Structure formats: C-alpha cells, structure tokens
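Of the protein chains in this complex, all but one are displayed in their positions.
Then we have subunit A:
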Amino acid sequence: MPPRSSRPRGEGRSLQHRVGRGYGRWAPPQPDAARLSAEDRRSRGGRGGGVAPGSGVRAGPRAAVAAAATTTVRAGFHREPRSTLAAALGAPTAVAAPAMGEEDYYLELCERPVQFEKANPVNCVFFDEANKQVFAVRSGGATGVVVKGPDDRNPISFRMDDKGEVKCIKFSLENKILAVQRTSKTVDFCNFIPDNSQLEYTQECKTKNANILGFCWTSSTEIVFITDQGIEFYQVLPEKRSLKLLKSHNLNVNWYMYCPESAVILLSTTVLENVLQPFHFRAGTMSKLPKFEIELPAAPKSTKPSLSERDIAMATVYGQLYVLFLRHHSRTSNSTGAEVVLYHLPREGACKKMHILKLNRTGKFALNVVDNLVVVHHQDTETSVIFDIKLRGEFDGSVTFHHPVLPARSIQPYQIPIAGPAAVTSQSPVPCKLYSSSWIVFQPDIIISASQGYLWNLQVKLEPIVNLLPDKGRLMDFLLQRKECKMVILSVCSQMLSESDRASLPVIATVFDKLNHEYKKYLDAEQSYAMAVEAGQSRSSPLLKRPVRTQAVLDQSDVYTHVLSAFVEKKEMPHKFVIAVLMEYIRSLNQFQIAVQHYLHELVIKTLVQHNLFYMLHQFLQYHVLSDSKPLACLLLSLESFYPPAHQLSLDMLKRLSTANDEIVEVLLSKHQVLAALRFIRGIGGHDNISARKFLDAAKQTEDNMLFYTIFRFFEQRNQRLRGSPNFTPGEHCEEHVAFFKQIFGDQALMRPTTF
C-alpha cells in the first residue's frame, strides 16, 4: 500500500477534509497550480478524502460552499421542510432568459430544478448519483432529513438520531434501505420497508485497518463498500438487520467512481493513480473487468504527475460505457489545448481508447453527457461545447479525433426568483450566475449549485442548432441521433424547401437519404421482429424485443403531411424544382427499397397535371416510377379528356394489376368497345359468368346492327354450350334484346337449338 500520508490530507483543515470526492468540481489543469483559487486548492486538498476523521459539524459558510464541491455536500441550516417544497413546486423557478440572442443558446438548464436547502453550517447536503437524490441533513439528522429526487416531487422527510457527523448518506434503489456512514470504519443501516424494524444496524468493514472511502448501492439490497484497501460486496438482509458478505477483493485504492447506469465501479490504484480497475455488479455477482492504464500527459519534472479523480468521468454514450478522461494541456507537448479522451469500457474485453475530443483551449473544464452528447463546460470563457462521437471525425487508424459540433456558446441565461423564507411572487427574478465556481456537475446531466440550493438537469435545445450548423448533411446526422428530434427535422426539411432558404438538390437528396436510412433500419427491425414472432421465437428468446420507434424514424406520411403537401401548394415555387424534389424523395425511398405510398405518386401526378406536363407523366409511368395501383389507374382514367394517352396507360395498369378485370370491362364498355371487352373477358376465361344484358345493352347503344348481331350470337352460343339451348333464361332479362334482334334480323335469324 502506498503511503497515503504523502498526499495532502484533510488533517488540520477541518472544513475541507469532509469533502468526499472532487471530480465533480471544475477540473483545472494540474500543473497550473498558480491558477487555482483558494476554493480549488481547498477542494483539491480534499481529494481522495472522506476518510479523515470528521470534526466540526458546524462549519462556516465558506466551508459549506467548499463542501458543496463534493458528492457529500454538507452544511447546516434551519428551515422548515415545507418551504423547500413550496419553492420547488411553487412558481416556476426558471424564467426564460431575455429574447435577445436566445436563438443562439443551444444548452439550457431545466425549467423545474430540484430545489433544496442551501448548504450551510447546520445543513449538510449530499447527492446520491444512483437515485439522483439530494439529501439535506440538518444537525446530523436530528432535526430532519429531507430527500428530493428529480422525478418525485414529494420529498421524503424523516428524522434520525444525531450519532455524529454524517459522511455519506444514500438510499438503496427504490428507497428501501437507508445507509449512513458516520465513521471511517462503519456504515449504519435503517430499513424503510414497511413492517420492518426501523432500528439501525451497523456493518463494519471486514478488512482490518481499512478506511471506508465510500459505499454504493448496486440494487435495493446489495451494497459495495470501497475502502482504501479494496472493495467488499454485501447483501443486506433487512429482516435480520444484518449484512452478508458476498465477495471482496483486496487492492490499494486511491479513489473510486461509480456509474449507476451500468453498475460499474472504477477504482484508482498505483502511485500515479492512473491504473483503473473496473468492477461490474449484477444480481449478486461481482466481476472484475480487465484493468487499464490512463496515459498521463507529460509533466514538468518538478511536479509529479498523477491522475486526478476530477479529471475522470464515467458515462454511457450511445449505449456504451465510456471512461472520459480530461487531459489537460501540457506545456511540454505542442498540443493546442486540452482534450477529452474516451476509453470504451466494454462488457467483455479490454478497455480501448476510442475517441479524442479536441477542446482547443485550456483552463478549467467540467463534463456532462446529455442525449448522448458530451458537453464540455469551460469556466474561463463561461461557454460550453458539445461533441457527438457518432459524427464523422478524423480517424488515424486507432482513435477518432472530434472537434466541437458547434461553436462554443454559453448555457442559456437563467433567472431564479429571489430565494428566502419570505419569497414573494412579485419579486423580480435575479439572473443566476452561470459557470459559477460553486457548481458541481455529476453524470450524466446534472449540475448542482449547493450555495443556491438548486439541482438542474442540463438540456440540449435543438432549434438553435439548425441555424448554427450550415452543413445540412451533418445537421441531419446530428439531429437523427437526438431524442426529441422529429419536429425539428421536419422543420429543417420545410426550411430547405422554402423559397428563401432553398437548398440545392444534392443537399436535399442527402437529407432524404439520411431520413430514409433511419426509416429503413426501423422497418427492417420491425420486419425481422415480426418474422421472429411468427416463427414462435418470442417465448424461447427473451432478448427478442419489439423495436422501439424513435423520433428519428420519419415515415412517408410524416414527410408528406408536414413537408411535401405544404411545399407542393406553394405557388411561387418553380414547378421544375417541385417535381425534382418529389422525384428525389421517391428515388431515395426506392434506393432503400421502401415501398412508396400512393399519395406520393398522386402528389407527383397532381403537380405534373397542373403544369400540363403530360408527356413527363407518361414517361414516368412508362418506366414504372409511379407504381401500379387501382387509385392511380382511376386517376389516369379521369385525365383522359386532357391527355388521351392516359386511357391506354390506365388500361395497361389495370391489366397489370390483374385484380381489376371488372373495371377493365366497364371501361371498355363505356367506350363502346364491346368486342374488345368481350375478347378481353374471354381471354381471361371469364366469359361464362358475365351478364349478357350488359353487353347487349352496350352493343345496342352503338347503333351498329352488325355488332349487335355478333354479340347476340355470341351469347346464344354460350347459352347453347352451357344449357344446351340458345335461348336466354328469364333471369337474364334479355327479352327486350331478343325482341330487338327479331325486329331487325327476323325470327329465322335466331339460332336453332342443336340436338345431339
């Protein structure tokens, strides 16, 4: 075990040593000690702390601010729990920033933050990353503990005995069991399950002489203790009020980090602290993943390099767990600024360096992950940049280099109402200091201002990005990966087809291709799911899930309803452009082998007809660009008076459909092409079932006696063949025609029954 005493400890600096872990703070470049503020120095001093014996509970206000820089934020303050609740639920605490330049801000703090009691000497504030809960512990719990989560607006409040300074307090998942660490050796538990004893019980860490650095709940009844000598994995038995050691592992630990989403704990080992050992927890098992080393930047000889906890974060990006390392600008190397290195931590296999995000600046940074975007806040300039690792970057064979997707912008200004016990609605809101040094960030998207008593979720606003990213292809790639993208994408599509902002056809084509690529992926997934269900695999394979339709799936009806139908209506659009756009969309659909819906075809036809472009229409039909369908054939038929060849096109289409034989006969009869109709129906073998009357009517209307004779004779022969007699049956209602025939050709012309 390396001599930990070599590091600055919290001893003798009673206000800071309670600082648990410093990674959430602004991470300054390490060698640049001169730039550290007093607070920074304090909080750095507390790095790796949480083990030092607690001393004064009653810390000064400055200490509270400093303490806020840690996971275990604590301070003391008296206030009625209800007032906190009222502030949280009451008037919307966030007021939109002034309109000026608002379009430019693409990051914002959520409108309804979690509000809690400010950290102060008597009120200690803690944050639990697993449940995203803020604990406000007053007087060690004796005067009350208020727990607030982002989702539950009803805070949990309870009291507990003040048995000493609380170092760390966390609920297990589903708020079943409360764990409180008060000493460096033990953790106390208290059941919150109804019907279970609420008496506290205590667990001491197994390893002798070890100090507990902290603990993490991995399920509702499983907990991990991290000590400076290893980790211990316990199962809590609330009924027995005891814990059972499931597994433990010994190694020297400098600091640890927990990612609740993936249930992975990362332990820092070795003197340089840069060898990271991940552990994965799942349903009572603890598995050790391959350890890996973070390459530290070259540092001047005078300072000893080491990996600071605050420079590391863990987050899930696009479903994969990454370890994010903020590598500061090193003076010795000629790099242009700090960068974030993303190490991919797979479920199986070794951790691999995958992405490097170039920040191109130096100073103090903080990281968030929002909607699969890596957000890097820069305190010095009070701006943030975002990175999307799915966007194309420069690949050097092993690592992909990324640059910020967008120019750096501040988070949208945020205003809070004047806080205080006597807060009145009439009081005008005051702007909130952004990028404050008292901010603490947690993964994935949480920003806490302990001094103000707010917890925000960071959000990405997509609308402003539309104008900030001129490359439409890249914009689409970006938007399609976002959660709430549908309406924004549709507005981008409408915009690029508008008169003022018209994009060129290749750009439009790229956008359509990207949309349809997503659409096709979904359709394929849906299809294979349907096939699997049909094959009865659904029961055997629990992994089989119905594909989720994300907002990025924009189908034809979406594009038709929101984009194309309005676009086609625009009078000022040159029709050439309109048709080109429609064809481009149809081409794109075809390219992805998506069946084109008939309303799109109708839109094309409508546009062509409006501009008398019948020959174009003819050519499209000739090459089957507009797929056959009955509605389309009928539409064509209606165009015959404007464009005679439409008749032939329509009939051909009906013939090809092969389900529209009745329609064909009707069309032919309406054109007085009685023979043609008869030939057609005979050709498909349906002439035994047709109505003689219908054909005789049509033949009579032509006033062509010879034609009438031919048709009449045909049916006589049919009667003969089917019934052995040429006479019509009364059911056929042909008496009128028989009379007509006799009148013209005479009785003797009627066919005589042949006898065999």
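Quick note on the criterion: contacts are C-beta pairs under 8 Å (C-beta built on N, C-alpha and C of every residue); 3 or more make two chains touch, one makes a residue touch a chain; residues count from 1.
Going forward, contacts and distances are computed from a predicted model.
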| item | value |
| --- | --- |
| Which of "CCZ1 homolog, vacuolar protein trafficking and biosis associated", "Probable cytosolic iron-sulfur protein assembly protein CIAO1", "Isocitrate dehydrogenase [NAD] subunit, mitochondrial" or "AP complex subunit sigma" matches, in UniProt, the chain that is not displayed | "CCZ1 homolog, vacuolar protein trafficking and biosis associated" |
| Touch criterion as defined above, residue of A:391, A:490, A:573 or A:625 at the omitted chain | A:625 |
| Option from A:154, A:209, A:250 or A:504 whose C-beta touches the chain left out | A:504 |
| Which residue of A:176, A:206, A:461 or A:655 touches the chain not shown here | A:655 |
| In subunit A, positions touching the absent partner | 504-506, 509, 576-577, 579-580, 583-584, 586-587, 590-591, 615-616, 618-619, 622-625, 644-645, 648-649, 651-652, 655-656, 658, 673, 675-676 |
